[in-house]
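Just passing along the structure, written as structure tokens.
On to subunit A.
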Amino acid sequence: MYKIAKENLSALFQLIADSQELYLPVKTAGQTNFAAWSKDAEVDLDTLKTVKSAKDAFFPQSEGLYTVKKEGKKMSVEPEALKEQDFVVFGMRACDVRGLAVLDNVFLADPIDTFYAARRDHGTVVALACHEPEETCFCKVFGVDAAEPLSDVAAWMVGEELYWKPLTEKGEALTASVKELLSDADEAAVDAEKDAIHHIVEKLPYMNLSLEGWDGDALSEKFDSPIWEELYKPCLACGTCTFVCPTCQCYDIKDYTAGNSISRYRCWDSCMYSDFTMMAHGNNRTSQMQRFRQRFMHKLVYYPANNDGMYSCVGCGRCVEKCPSALNIVKVVKAFQNQGGEK
Partner candidate 1 sequence: MQELINRAKELLADGTVARVLGWKAGDLPYNPEPAYFETAEAMEDFVYNGFCGANLSKYMIEASRLEGKTLVCLKPCDTYSFNQLIKEHRVDREKAYIVGVGCKGKLDIEKVKKQGIKGIESIGGAEIADEAETLTIQTIYGEKTCAYADVMLERCHVCKGKDHMVYDEIIGESKETKDAERFDEVARIEAMSPQEKFAFFQKELSKCIRCNACRNACPACSCRKCVFDSNKFDSSQKANVDTFEEKMFHIIRAFHVAGRCTDCGECSRVCPQGIPLHLFNRKFIKDIDELYGEYQAGEDTDSKAPLTNYTFEDAEPSIVGKRG
Partner candidate 2 sequence: MSSEKKQAELIKEISGVNPLKCMKCGKCSASCPSYNEMDIKPHQFVSYVINEDIESLVNSKSLWKCLSCFACVERCPRDVKPGKLIDAARQVVVRQKDQDYLSPNEIPELLDPELPQQLLVSAFRRYRR
């Protein structure tokens, strides 16, 4: 366990950035999102949740796949290079770290997504415990401990100090490279912080949400439920929930014609969109109810069915905060509970 005074953090960031890219929460025009560090960047570690999760660092909203160039009648194909440079993502929360595990199950399973894999290989995550979890948080429901950010390096912000604990080889390597700024520390302060966090977690309304009945086996029972017909109604079919979600992993592949070349790229897609999984014959989900259902069935039923019961929701609560119609996964789960009670 090491520590560093908060006031020295910018020196820490500078040191890291000297040798590799550094992504961390930066406030731009009033909103905090993960962005590349620079001297002028307004680093914001106090905001609990960035608007978007740190998913971008490993699975960017859009990324090039290859470019086709044409000269005369000759064509050439240039694949996009894989990530080769090491980078650090600083300030992810425990839930977002779990989000990476969800993505790993998708992208690192055969066939391996090389773009994602390269980023995972080169990325070191420094995760920060949640000093004050909020009422929209429900990470505990998925077994995530807000006080234990299990990643390459776990960190806690206590008073005027940041406590730093490498947990993996990558974490050790990063620690070694910034050792000059760190000093040794004992765990007492951190333990107290953990207790305080747990204490807050106990008081939060969503933390005891029951997922009873939601698992990989619940397919037909949940799928055919009439409740969906009611639940989806306020949905405006925007992609906010999807794009702020740390685990949503669907993407679309598109081409962009730029004069004499065509670049093929992929970009996040949302199952809320009417052209999601559009095929030549049309779309297999024709109504918003079906699209709405898809999102939650995927998170709570299909994904667990294929991943040993692991849910693809991590309880970060971003969708709870950002949905324009105040819909969210918690309301869905509760709606099914209530229905069960009435029956």
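The definition used in the following text is that a residue touches a chain if its C-beta (ideal position, glycine included) is under 8 Å from a C-beta of that chain, and two chains touch if they have at least 3 such contacts; residues count from 1.
Per the selection procedure, all candidates are chains of the complex that A comes from, given by their letters.
No experiment lies behind these values; they were computed from the predicted model shown.
Of the numbered candidates 1 or 2, 1 is the chain that subunit A touches in this complex.
Partner candidate 1 is touched in their complex by these residues of subunit A: 28-31, 33, 51-52, 61-62, 132, 134-136, 200, 203-206, 233-234, 236-240, 242-244, 252, 254, 256, 265, 267-270, 273-275, 320, 322, 324-327, 330-331, 334.
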